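Only one protein chain is missing from this complex, and each of the others stays in its spot.
Every chain is named by a letter (A and B) in the order it is written, and numbering of its residues begins at 1.
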Amino acid sequence: MVSTVLLDVVNFVGLAAFALSGALMAVRRQFDVIGMAVLATITTFGGGVIRDVLIGDTPPEALRNVWWLVVPLAATAVAFFFHPQITRLRRAVVVFDAIGLGVFAVNGSAKAMQWGLSPLAAVMLGVVTGIGGGILRDVLGGETPAVLRRDSQLYAIPAILGCTITVTLLALDVHLLAATLPAAAFITGVRLLAVWRRWTGPVPRALHG
Amino acid sequence: MVSTVLLDVVNFVGLAAFALSGALMAVRRQFDVIGMAVLATITTFGGGVIRDVLIGDTPPEALRNVWWLVVPLAATAVAFFFHPQITRLRRAVVVFDAIGLGVFAVNGSAKAMQWGLSPLAAVMLGVVTGIGGGILRDVLGGETPAVLRRDSQLYAIPAILGCTITVTLLALDVHLLAATLPAAAFITGVRLLAVWRRWTGPVPRALHG
Partner (left out) sequence: MVSTVLLDVVNFVGLAAFALSGALMAVRRQFDVIGMAVLATITTFGGGVIRDVLIGDTPPEALRNVWWLVVPLAATAVAFFFHPQITRLRRAVVVFDAIGLGVFAVNGSAKAMQWGLSPLAAVMLGVVTGIGGGILRDVLGGETPAVLRRDSQLYAIPAILGCTITVTLLALDVHLLAATLPAAAFITGVRLLAVWRRWTGPVPRALHG
């Protein structure tokens, strides 16, 4: 009971963080309010929709729980009026986004396991759920997806590790909450550590020169 | 009977307008004839394919009615030989495109309702059906999607309003034609009015300075 409420709250924080990141990119790209709402919505639901389409769970969850749409619309409204203040709160957005990454990635892997996919496929789908929305946001916004760039701090790597933890624990019949919440916290923690310590991913050698 | 023929004609005008807009963007981007055909095809069917994949109606309609493929191929041929003349007819293309937006958006919402989705989800899917093809066209063509940009006239807003009208009427058990045709005309009309009067969407405040 308490844990369900906790999950809902954490999930909401993740949705809100992704929504804000989409709305704020739209402000930076000087889009209008429709551009903000579209980018916020796609960033919020993109990863989960791709996951659901791939596993064949259609219509996707985002279309069955449409009151979730309140989240990107509220984020659009907030960013519309208060984006200078939010931009100053850039660190808070990074923290929220890291929470979203952890929650979405781990949830994606857990759902894929429930749908009978193999462990390796479940890790892949978890990562897709975590990073898919941000990739769509960047492509629509006309930027190279942050997750691919060498100047970005570790993002996919903690997701891969955390999803592997979740999938391993679920394969060992560990309880869902015990298999997901610590792994989500691990992803969020490593991501924040990477931002703080400026950890970046390995780069092919010749390009160093 | 008459109304079915009318619907077919209107739908055809919408398909043709979207196909032409894709082929003409390919000309502007200096693509070859394959680039023209690919862009025309994706613009014509993109929104409907996304809608069908999301609601789980696979293979999508565009693959079941493949003679529709004649439309983007004919548009490619016409644009290949006559694009200077068509470009001079830019206003005609804008009118056709507005008709396509209205027809596709309203049809998308009606189909979503028939498939049992909730009213809010049906509005979303209608808008996706209307604007999806154009977004794919712009992304593949290397431009920022027009629907997101502040310098574009109202496009998504009339679609949202028109789909809301259709969904409301369908929820009240109004006949399909009565619930869709006026709403499609409303979308087309508001869009054309916006182009004519240069109505643009609201923009976040700080960027005015």
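Keep this in mind: contacts are C-beta pairs under 8 Å (C-beta built on N, C-alpha and C of every residue); 3 or more make two chains touch, one makes a residue touch a chain.
None of the values given here were measured: they were computed from a predicted structure.
Set against the missing chain, the residues B:36, B:163, B:190 or B:203 yield one that touches it, B:36.
Considering the whole complex, the residue from A:54, A:161 or A:174 that touches the absent chain is A:54.
The chain not shown here is touched by just one of A:38, A:63, A:101 or A:117, and that residue is A:117. Across the interface with the omitted chain, chain B contributes residues 26-27, 29-36, 38-39, 49, 53, 56, 58-60, 63-64, 66-67, 69, 79-81, 83-84, 139-142.
In the full complex, chain A makes contact with the omitted chain through residues 53-56, 115, 117-118, 120-121, 124-125, 135, 139, 144-145, 147-150, 152, 155-157, 200-207.
Simple rule for what comes next: only the chains that are shown with their structure count from here on.
A separation of 30 Å divides the Cα centre of chain A from that of chain B.
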